[in-house]
Every structure is written in C-alpha cells, then in structure tokens.
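Dropping a structure here in structure tokens format, bear with me for questions.
Only one protein chain is missing; all other protein chains are in place.
Moving on, here comes subunit A:
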Amino acid sequence: MPSQEGAGDQNPSGGMPAASLHISGPVIRENQYVRMGAYHTLDIEPNRDVRIEKLEGWDSVARSRVEEAIVPGRGAEVAAVVCGEGTAAFCLLSQHMTIVPHRISMSIPRKAAAAGTSQHEKGLGKFYAQIFESFLRHIPYNAPSLRAIVIASPGWIRDAVFDYLSAEALKRGDKPLQKALKEKVLKVHISSAHVHSLVEVLKSPEVSHQLKEAKFAKEGIALDRFFKMLGSDENRAWYGPDHVRLASERGAIGTLLISDDLFRSSDPATRKKYVAMVEAVQSKGGEVIMFSSMHESGQQLNQLTGIAAILTFPLDVEVVEAEEKEEEEERKRREQAEADAES
C-alpha cells in the first residue's frame, strides 16, 4: 500500500508531543469492510494495536528501530536549560527526541559607562525571575523518569541561575523543588549559549558519566570521536555517501555513523542501499550507530551528509577514488573487448 505521512505527527511545542500518524492510500486487497481501489485513511495512535506488513518483509534496520522503541522508559530523561546572558532554552531529551518547549530571549542592558550598571543588574534580576517561572512550567522536575536536570552556560550564569532557583525554592517552601534541585541538577560549562551546545553538554564528563547507556549520549560521543579522528588522522574519518560506500566496500569501517533520515528516503532503492551497508558493516564486526534526527547530534550528522565513518585503518580518499576510476575504466575496456569479441 503506498503510504503517505500526514501532518500533525508530532507537536514540537508544549509538553510531550502527542504522536499520531495518518496513513492513506488505495486498497489493493479487498475485504468485507473496504472495497478494492477505494481510498482509505488509517490513524495510527499510541495504545492501539496495528499490524503493518511488507511484501518483502521488514529489513533489519527497521526491526531494530522497533525494538529500540519498545524499551520502556517513556518521557523525558534529561532536562537541560541552556543559558546565556538574557537567553535560555529549555530542552527535554527523551530516548528518541529532543524538544525545546520554551525559550527566553530578553534584552539586558549591557554594562556601560554611560548607563552605569544598575540597569544591567536590574535586567539580570528580571531574567532570573523569568527563568524560575519557566522552569516551574516547562521542566517536569518531579517526574521519576527524569534523571538529570542540566543547567549549562558559558561564564558563570549557570551558578547564578542555580543559586536563584534554590533561593526561590527555599523562600517559597517548595520542598519537592528543593529536593529535585539538590538531587538532579548538574551544572555544565559550554562554550556558547546556543542550543547546538547540547552536544557539548552530552559529552561533558559530568553528564556522559551519568547517562552512559542513554542512546543520545552515545550519539554525541560518537560524533565527537569522529571529529577528533578527523583532526588526528584525516584518512581514518570519512563522510559523505560515496566515500563511505567506498570505505565499506573495502571493509574498512570500524564505526558507522548513520542518520535515521537516510532510511526515510521515499526511494526504496536508496533505503535498501543503506540497509545493505549497515548489514555489511555489522557482518564484519563493525559498530553501527543510528542517529536520531530528533536530537541535536542527529541534526549535526544530517548536515554532514547524514553518514560518516571511522575507519579501522587509514585510507587515502584520493588514492581510493583514483583506484576506483581505474577499475571502472578497466571494466569498461573489458566489456568493450568482450563485446568486440562477440560481434
């Protein structure tokens, strides 16, 4: 059945996304409820059984995605407040996605000789107060599934924010909040206050230690490893579909970093190509890390063409490409010769 994903599958703003999927298409096998050729729409929702079959069966990648998805542990596991002076992004990370339910962007007068510093201090005070309100509203700090609350910033804003939250919780006698702050908060240094620093958060020792087995932490660490390898030995860090395919054909891939986006391609041939590559790497004992595009690390991998590999031994891209070209020409010559011989 040709399927089509409808709109409204997830809702990025406000609380946990309500997932539902519309599938529509013509009926190709009739039964008592639907007629042959009629167009039909199905709604797939949580807690409703559904069976989806595929003529040639589901591939290994799709099956492992489903297995991953049914691991218990619903809801956000980590909350992160990424702050700068006047900016804050409230992020919730669950197994499969990161959402940013709320952002603050306030203009705080900078210190300046002309204006003195009182406007600056006043602005900061307002900013902290807003963070507190937003924190209450958007961070499910009491949820048992929430393992850590990260407050991340360059400079020392995270300390000021944490101190403000704690002082306010104490002042209001909010025991649960006090407890959550004490038990769950990790303060992490990041180099810039943009949301893409979440990758830095996840690979920081404080957090990665706590979340070693969490999938999104693994992704961030793998991406970091790729870039580090690129820095130390360019010939062992390849990216881009063509180059990675070449590396795979030579059995050189130690770790394959691949985005789930590539498996959403509407072209079945493309999907199959990647499934085959994943299986090839695994069969040679290589590790495959599937990145979720719903996380920052996945987004970054997507920008890097969606596919990258750390090789077990160095290979010079240009040499390999030259060899390929030669082989290709050789093959053509042979074909031509065969054709000539036949005629």
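Rule of thumb we're sticking to: contacts are C-beta pairs under 8 Å (C-beta built on N, C-alpha and C of every residue); 3 or more make two chains touch, one makes a residue touch a chain; residues count from 1.
Here is the rule we use: contacts and distances are computed from a predicted model.
When the unshown chain is looked up in UniProt, the name that turns up among "Multifunctional methyltransferase subunit trm112", "RAB2B, member RAS oncogene family", "Elongation factor 1 alpha-like protein" or "superoxide dismutase" is "Elongation factor 1 alpha-like protein".
Touching the missing chain, out of A:Glu77, A:Glu168, A:Glu219 or A:Glu296, is residue A:Glu296. Shown as candidates are A:Val185, A:Leu198, A:Leu257 or A:Leu311; the residue that touches the absent chain is A:Leu198. One of A:Arg110, A:Lys126 or A:Arg333 touches the chain omitted from the figure, and that residue is A:Arg110.
In the full complex, subunit A makes contact with the omitted chain through residues 10-13, 17, 89, 91, 97-100, 103, 107, 109-117, 119-121, 154-156, 160, 191-192, 194-196, 198-200, 227-228, 230-232, 234, 239-240, 243, 293-296, 299-300, 302-305, 317.
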